[in-house]
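The complex is shown incomplete by one protein chain, all other protein chains being positioned as in the whole.
Naming follows writing order (A and B), and every chain is counted from residue 1.
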Amino acid sequence: MQRIGIKTKNRAELVDITETIQSAASRAKIRDGVCLVFCPHTTAGLTINENADPSVREDIVASLNRMVPADRAYAHSEGNSDSHIKASVFGSSLQIFLEEGRLCLGRWQGVYFCEGDGPRSREVWVKFIASEMR
Amino acid sequence: MQRIGIKTKNRAELVDITETIQSAASRAKIRDGVCLVFCPHTTAGLTINENADPSVREDIVASLNRMVPADRAYAHSEGNSDSHIKASVFGSSLQIFLEEGRLCLGRWQGVYFCEGDGPRSREVWVKFIASEMR
Partner (left out) sequence: MQRIGIKTKNRAELVDITETIQSAASRAKIRDGVCLVFCPHTTAGLTINENADPSVREDIVASLNRMVPADRAYAHSEGNSDSHIKASVFGSSLQIFLEEGRLCLGRWQGVYFCEGDGPRSREVWVKFIASEMR
């Protein structure tokens, strides 16, 4: 698998990693199949959403903050329980089809790393599975 | 991959696509492996849930509407920020095991397209990966 470093800048943000993942696909030997992306952290996740208007990302971050407030009374004492919970809401992995070496995304889709407890140095892991044409 | 058209009828609804995905599996050459389903839209998602009592689907739609109200003050100005957020809560893809050409689902499970900003003409993309028996 490929391990790719990501720098995040805020406590909670959606970082566009579409080109990063496409570059990983271009380095892979497999041209047709599935690109699998995995987040090895427990206070961050992955999602696919709008790539055009950046205000959508702001709305996603703000809405998750309302669903899972940071300042509730939590059992976990590290002050990042909200980040753990958001990680489970987003999920830890993505699958994206690959055809002729290109990620198959919808017209308005981008790939996002969902930071929940930054800023930090993070990683995503990427692996490719060939699909059989027969 | 197979591209399959779906017509949705309401702004927010869960459309049963279980038979649609099973038909795609029947057309595929692979009999054993994994069926991958991808939603190429940013205001809709995919989920697996109860296939018996349709009121479960109503409850899911209503509960997501309460978690992510449509009428909040959002940054994105197109009036569908809630739909984008719900898409990330549901997720953009599913994986379902395939054995002897049949989708492996639990007794009460069906496959649903989660429309968030309909009614619209939508698509799901489906791909099959063979699993090695060795």
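Criterion: a residue touches a chain if its C-beta (ideal position, glycine included) is under 8 Å from a C-beta of that chain, and two chains touch if they have at least 3 such contacts.
What you are looking at is a predicted structure, and each value in this text was computed from that prediction instead of being measured.
Only one of B:V34, B:I85 or B:V124 touches the absent chain when the whole complex is considered: B:V34.
Although one chain is not displayed, its contacts with chain A can still be listed: residues 1, 29-30, 36, 38-42, 67-68, 72, 74-78, 81-82, 84-85, 87-89, 91-93, 95, 125, 127-130.
Against the chain not displayed here, chain B makes contact via residues 33-34, 47-51, 53, 55-56, 58-60, 62-64, 67, 89-91, 94-97, 99, 104-109, 129, 131-132, 134.
In the analysis below, only the chains that are shown with their structure count from here on.
If you average the Cα atoms of chain A and of chain B, the two centres end up 19 Å apart.
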